[in-house]
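A protein chain is absent from this complex, but the other protein chains hold their places.
Order as written gives the chain letters A, B and C; numbering starts at 1 within each chain.
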Amino acid sequence: MITAAVPERENYLNNAYGIKSWLLTKDHKRIGLLYLFTVTLFFFLGGAFATLIRIELLTPQGNFVSSETYNKLFTMHGVAMIFFFLIPAIPATLGNFFLPMMIGARDLAFPRINLLSWYLLVVGGLFSLFAMLAGGVDTGWTFYTPYSTTYSNSWVIATALGIFISGFSSILTGLNFIVTVHRMRAPGMTWMRMPLFVWSHYATALIQVLGTPVIAVTIILLFCERVFHIGIFDPTLGGDPVLFQHMFWFYSHPAVYIMILPAMGIVSELVSVFSRKAIFGYQFVAYASMAIAVLGFLVWGHHLFVATESVYSALVFSFLSYFVAIPSAIKVFNWTATLYKGSISFATPMLYAFGFIGLFTIGGLTGLFVAALGFDVHVTDTYFVVAHFHYIMVGGTIMAYLGGLHYWWPKITGRMYPEGWAKLSALIIFLGFNLTFFPQFILGYLGMPRRYHVYPDEFQVLHVLSTAGASVLAVGYLMPMVYFIWSLRYGKVAGANPWGATGLEWQTASPPPVHNFDVTPIVTHEAYDYSTVIGQEVEVG
Amino acid sequence: MGKLSLFPEQASTFAPGVDHLTYFLLAVAVFFTVLIFCSIFYLAIRYRRRSDRELPRVQHGGMALEIVWSVIPFGITMVMFTWGASVFFNESRPPDNAMPLYVVAKQWMWKIEHMEGQREINELHIPLGRAVRLTMASEDVIHSFYVPAFRVKQDVVPGKYSTIWFQPTKPGKYHLFCAEFCGTRHSGMIGWVYVMEPQDYQRWLSGGSPEGTLSESGEKLFTSLACSNCHKADGTGRCPSLEGLFGKTVQLANGAKVVADEAYIRESILHPAAKIVAGYQPVMPTFQGLVTEDGVLQLIEYIKSLGPKPVVGGGGALGKEGETPKSK
Amino acid sequence: MASDAHVPAHAHAESPQLRVQFDTEAQQKDASTLGMWLFLITEVMFFGGMFLVYTVYRNAYPGIFAIASSSLNVYIGAANTAVLLCSSFTMVLAVRAAQLGQRNAIILFLILTLILGGVFLGVKAYEWNEKFQERHIPGSSFHFEGMQPDEQAHAQLFFSLYFAMTGLHALHMVIGVGMLLFLIRQAQKGKYSAAYMTPVDLGGLYWHFVDIIWIFLFPLLYLIDRHLKG
Partner (left out) sequence: MSEHIDSVKTYALVFAALIAATLGTTAVAFVDLGPFSVVVALAIAVCKMLLVALFFMHVRHSTRLTRLVVLGGLLWLLILLGITMSDILTRNWVGVPGR
């Protein structure tokens, strides 16, 4: 009834129909949606594993599933969430969709490679999915040797191959982004005029390109050792299992920044748009992204403090780890300062941004805890670490991802989401999240090791609280799923720029035309200059 | 459901130090969390949008402000680093007079061997107030020795020794966990650490050790593996004498020097060709697969007992008979 | 920079090679070259992981690595290195021919490169076969004459790395051969000219990169303390 009258303008969604028009598309926007669909599947798959884990942990006796099953559940939760949800989530969906638009390009530099990346993720995902259905894998997502190479009787190879293949998806996405940012910017789009979302994706792409190949070769060596028993990391042949950990974390620690940097980019956009004010200290926020990307490569050894790493090495890694804290702190302070004398709207994306800043602050500060050597010895491999990284990954990345999804939903689909429901779900997610993960900090400090199927009685109260929180969180996550789908048909039709935002993506129709812009935009202003959109200036405060 | 507490028990000399560090970290974290939460609440409500046409003034970032909020947090983090590092450094170096114990981890149990010959599985009895040093080996995958009440944790990696030490300060029964995922029954690889009053410990020790002290077991093994055929005490054998070896610096055939510590002896038993003593031929076969990690530890203890220095310094009143070096 | 706001969004019909997302051919070439270099950097990190493992184990077992290395035929290795360098030389001449728009020369030099690459792979296969016969293949049947059983394990580590490194290098060569076949075919169709030769250029970058990897593999694998053998 809302849709009827006006004949629809041609856009990227209605210019072609049929399954082939999607599976063979080279349009970055359609590929972004393919990714959205894929990672959402993996999100709910990983979520289902998490649910089973939380149910099991309601009682200390381990009487819901067997040990084997439990070990597989937390492994597959980790694999699905990290490699097939968190890493591609923001860059490959929202980044793919909006990075070219934000710099005024018609597409990414290599659209066919972009499509190939998606296929690689799908193929990698199928491998891992096959492993999960065929019997699962029980090594933990970290695949530490020699357990993974010699002792595990589960589907290590299929899972590892899946991760290997999806790694190339990540590499190619990063490569595409870097070239696009260097070579495809519209006239006038200087580096210092780029939206911070683009900056953070550029930094992310650097990590993807420089880090991912190392996990690829590590997996190849793991594969050779498990299949041919040639003993690269095998201690009985004089190999060094800790070397595997070095190589694994050389990628997997920076990978944490692959997950959080794009989220920071989204939050920078949201805070600016919904304060209607240029981000405070734009250059500092931009350079902070780059600093995090570079410094993130120097700190991986802080995962090895008790893994027989040398004492001196541990000291250096602890020292360097604190350097990453500074650019992160700069970002948080600048976001907060942007609010000062702004014009703050409480639209749903902004609520998510607030949630992000708060939870990321807690996650980041507890990161300082675990970087302190004496403290880390006690809490590493306990629930404290689990809580810490869930505050970053779930409280940070997923909050920002949902915020970004709400923010750009009108641009992607041309429809508004229902504001009331969205606010409610944001609130539920925030409360459910804290109830789930805050008790885990205490559990960890009390000494509850992670990956425990059966645990001592005294930890039960906190586990029950955590499981209660998880059920709230699950409701919170299902709600957007429902109302987003609902809005596709019944949502209010969105204009080109419903938020009064300045980004180039808002200067074109919603949904955008096939090549994004009818006329290549020419950029004459800094990012976040709201006088171009709002017109008159009114003193606030 | 057991009782809920917010802080774990403090039962070692490390625990108060780690907890003090925690209080500091917690104070900083609470301060900044409250600061950020309150600022957001206050600013968001104070400057809420009142009209859709509102356009705030452009503010240019302040260099001074950026420097302030980079430098101050950096200073605080450096305090964290230094404090954490000093706690860690203490945890790394066992005192010379620490009581040695051996731990072999395997799927899914902790095997503990006392010098006096007592063996325990998933239980560790130690005397109150005495520094204890564990030398740990793994027979299969990576495990991690973790006693929350002592605030200590150390991975046990197959193929090499790792060390952990602590000094209990409170009698009682404390959790021992495996903290590194090690397979199906990882969560079953748990046990108890019993900290006993010295006299109780003495009584427990004398409760019987059917197989003699650890070094006696090592000696039996040494003989049964025919090591003594070549490693003759007077140095006339085809292989170097082991008398007085432990703790000494050994000159190797390739010109390098190495201190004869646990790791060196273990390597020499399992990979004899890796480090050849100057003046000898690489004739020793490997004992990999012939000796278990327990056996290697017994052999090491036997070699230690051959001197030159007493195995345990500052002996005190405890466990004398096991610690007196054999004189042969 | 506010000249006329009417840069048409679809001004690319004139040149068949210009893709829709680019404005000019120079932009397209720049983008492709940058993309190739970034790809090569990922390759550096990929092989870098293996160089790391090599460094760690050579540092741990220098003597055994020297003995194991001396079982490789250094003359064959050196000759094969020369073959590969030759192929790089012919490749760069092919690129040069493309820059000058000499179509026949492109084809000629690409074919020469292809042949030399094939020779390299053939020699490699011969060497592997030799190793296979000597039972130097890592695994349960591995055996290296004149070594203590525990040294066998460390020698096996050397050969694990030897096969992993040369194997992945050879895989890159095979991919390179496929790429050359594609380039030759396109060149025969007359696709490349002085104005448009990006694929040849990029193919050259890849081929030289694979050459550089071998430049490091050769001394690291074949030339450890050769003097010991006398």
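Simple rule for what comes next: a residue touches a chain if its C-beta (ideal position, glycine included) is under 8 Å from a C-beta of that chain, and two chains touch if they have at least 3 such contacts.
All values derive from a computational prediction rather than experimental measurement.
As a test of the contact rule: which chains in view would the missing one touch?
A, B, C
Looking beyond the chains shown, say which of A:Leu36, A:Leu99, A:Leu210 or A:Ile429 touches the absent one.
A:Leu210
Looking at the whole complex, which of C:Leu18, C:Leu34, C:Leu108 or C:Val123 touches the chain that is not displayed?
Once the missing chain is taken into account, the touching residue is C:Leu34.
Quick one: say which of C:Gly49, C:Gly63 or C:Gly176 touches the chain that got left out.
C:Gly49
Can you list, in ascending order, the subunit A residues touching the missing chain?
182, 210, 214, 240, 242-243, 246-247, 250, 297-298, 300-301, 304, 308-313, 316
Residue-wise, where is subunit B in contact with the chain that is not depicted?
Residues of subunit B in contact with the hidden chain: 92-94, 135-136, 154-155, 157, 160-163, 259, 261-263.
Considering the entire assembly, which residues of subunit C contact the chain that has been omitted?
So the residues of subunit C touching the unseen chain are 26, 29-30, 33-34, 37-38, 40-41, 44-45, 48-49, 51-52, 55-56, 59, 74, 78, 81-82, 85-86, 88-89, 91-93, 96, 99-100, 204-205, 208-209, 211-212, 215-216, 218-220, 222-227.
Here is the rule we go by: only the chains that are shown with their structure count from here on.
Approximately how many whole Å separate the CA-defined centres of subunit A and subunit B?
Centre separation, subunit A to subunit B: 36 Å.
Calculate how many whole Å lie between the centre of subunit B and the centre of subunit C, each centre taken as the average of the chain's C-alpha atoms.
It comes to 46 Å between the two C-alpha centres.
Residues of subunit B that contact two or more other chains, please.
Within subunit B, residues 271, 288 contact more than one other chain.
If I count partner chains per residue in subunit A, which residues reach a count of at least 2?
Subunit A, residues with two or more chain partners: 236, 238-240.
Taking the complex as given, what residues does subunit B use to touch subunit C?
Residues of subunit B touching subunit C: 254, 270-274, 282, 285-286, 288.
Considering only the defined contacts, which subunit C positions touch subunit A in the complex?
Touch list, subunit C to subunit A: 1-3, 5-10, 19-23, 27, 30-31, 34-35, 38-39, 41-50, 52-53, 56-57, 60-61, 138-140, 153-154, 156-157, 159-161, 163-164, 168.
Can you name the residues of subunit C that touch subunit B in the complex?
Checking each residue of subunit C against subunit B gives 61, 63, 147-151, 153-154.
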